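A single protein chain has been omitted from the complex, and every remaining protein chain is retained in its original position.
Here is chain A:
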Amino acid sequence: MATSSVSKGCFVFKPDFKKRKISVPIEDYFKNEKLESEDSKLRFETYHLLWQRMKSETEQLQEELNKNLFDSLIDFLQKSHSDFQKNSGNWGCQMKLREIPTAALILGVNVTDHDLIFRSLTETLQNNVTPYIVSLQAKDCPDVKHFLQKLTSQLMDCCVDGKSKEVKSVKTPKKTNYSMDSLSSWYMTVAQATGPKMTIKKRTTSSQWQFPPVVIILKNMESFSTKVLQDFIIISSQHRHEFPLILIFGIATSPVIIHRLLPHAVSSLLCIELFQSLSCKEHLAVILDQLLLTAQFPFKISKKALQVLTNIFLYHDFSIQNFIKGLKLSLLEHFYLQPLSVLCCDLPEAKKRIKFLSVNQCENIRRLPSFRRYVEKQASGKQVALLTYDTVLKEETQLLLEDLHVYHMNYFLVLRCLHNFTSCLPKYPLGRQIRELYCTCLENNVWDSEEYASALQLLRMLAKDELMSILQKCFEVLHSSTTKQLGSTTQKVKDFLTQFQNLDADSKEEEDACGSQSKGLQKTDLYHLQKSLLEMKELRRTTKKQTKFEMLRENVVNFMDNLVRSYLLPPESQPLHEVVYFSAAHTLREHLNAAPRIALHTALNNPYYYLKNEALKSEEGCIPNIAPDICIAYKLHLECSRLINLVDWSEAFATVVTAAEKDANSTISEEMNEIIHARFIRAVSELELLGFIKPTKQKTDHVARLTWGGC
């Protein structure tokens, strides 16, 4: 993966290994010349294993998230179709318009994710409702003819797929001649031929229809042209009886688009029901929760890298797929760049691997800044041992890794507890989402921040029932974990809860106690009374007349504060955190959020940046005459206004190019002149090709500049 290429800024290394058909084994790509590590193969395998685990986890998550939506969709399809099949003899059904059942599926603006949803939807429907499922895209259907053509061919494909060869022999309409007529007659014959067979073969409950419905999925309905949709709906509504059609509209924006695309005459042919998928922000929250905010996977992401990923998601595309790809890229980069990432695996395996670490790798560990900090804190005897004996080092590393593991276990539990506390506060001082809190905690000591202080202040004002529900949630979080480390904490939270519950009973007694105390004051003289009253007043001010509840609340908040201070240390403070944390945010940004304009400008303005030729090194503002011609022309054009005079430009170009020779030889030969002229013309046409200038008719011998800024 060495990039000797010029395009440093925008090269995406697709980690799609399987598709490359090269004889070199994939692991070899993992050899990083700079690092000279012999563990590249092992690292690659670890990466692969880990990614498989993460991938299957995400897929499972997405399946669960979509389940609700799919279930209601299937319900709708089955119901509307069985209605259609059942009561055709009824008076009402005879009179009613034959509406085409239509599901409007609102999926959100992240169009790139839709494919996945549609794919799994198709699969689910195939298993549960009907084998006839067609999904169409706007770009395939510029007119009704193509629409029907695509529909027919896909429909026949999905029939041939599962069924026997006999079906194939059922007469198919001629290639050129696709019409709804032929389609519906084809459907009748096929459904009759395969219908009964299918019911036996295919599954359980509701698919015992003689004529299973034909489901057409229109992906991204916004981009379909109105005419095609209208015509198709009118045509198919006329064939409703012999061709049981169900439409699914994939909508990215809002269902109002249906009314915008279809006039009333057409929309009155549809029986539209709305289905809404999970919002992509919630989706992201779930993915983050299950992939990163857990000790299940050893791999972690630093604050900056996480921010790059979430920012791309929130600011740019809302695409879960892209987010997961970004995660994959960071995983890959981590294993590629960090030689010690061999240890980024489950704890028992990591311990085993430590034993076989080479001398080089031991040296790598010693070089880690976090490890060095750790060593400096040790006693001098141990320092020497750690730095000289590999065996000592290995033992110590094992211990440290174990500590790191425990640290993570506790970290996420406490983080969740803290989130429970802060997420109900007004104005959300520490963020509404747990990812925001996580980012703050990753960066530095969270308790030093102003937001944390204000959050604590707000917590001290919470009402009892709120506090109790929070504690209950915390208890559930802590209780759900299997580890024993925070056992005492769990117990403590439980104690707090019981104390709160007992508070009601206690409060009565407390009042009584107050009353008896005041009685005790009665038999004294005036002076003493005054004095004691003053004392009491003072006392009340200092204790602020704390009730039992307030004391308990204070205790809870302090307890939480202590938890945070002892467990939510930033990962940088942990020795060996480099092993599991990926922190190269800038590579991530370069790969995922490329800036072509900036890269182009840098390449032309400062060729040294990419070419790494020492001669090209120049100060700001001056143009070296040995730079590529296009760079010189580009730099000169930056100084011009909207229209550029070609003659002036060419003269300036010639001056720059001949700048060095001028000292030696003031006259330039005719031939040289011509060459320079040709070079200029080539540079200008290259600039035109890149889209920086264009010819104009406003003024003769001028070109128009298409960029702004610079001068």
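One rule holds in what follows: a contact is a pair of C-beta atoms (placed from the backbone, for glycine too) under 8 Å apart; a residue touches a chain by one contact, two chains touch by 3 or more; residues count from 1.
To be clear about the criterion, contacts and distances are computed from a predicted model.
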{"item": "Protein name, per the UniProt record, of whichever chain is missing from view (\"Gap junction protein\", \"Large ribosomal subunit protein bL19m\", \"Origin recognition complex subunit 5\" or \"Proteasome subunit alpha type\")", "value": "\"Origin recognition complex subunit 5\""}
{"item": "Residue, one of A:Q321, A:S449 or A:N593, that touches the chain absent here", "value": "A:N593"}
{"item": "Listed residues A:L229, A:L270 or A:L604, member touching the removed chain", "value": "A:L270"}
{"item": "Contact partner of the left-out chain, one of A:K55, A:R119 or A:H259", "value": "A:H259"}
{"item": "Option touching the unshown chain, where A:L50, A:L105, A:V129 or A:V144 are the choices", "value": "A:V144"}
{"item": "Residues of chain A in contact with the chain not shown", "value": "10, 79-80, 83, 91-92, 95-97, 99, 101-102, 104, 106, 108-109, 111, 143-145, 176-177, 179-181, 220, 222-223, 231, 234-235, 238, 252-259, 264-265, 267-268, 270-274, 276, 279-281, 312-318, 593-598, 691, 694, 706, 708"}
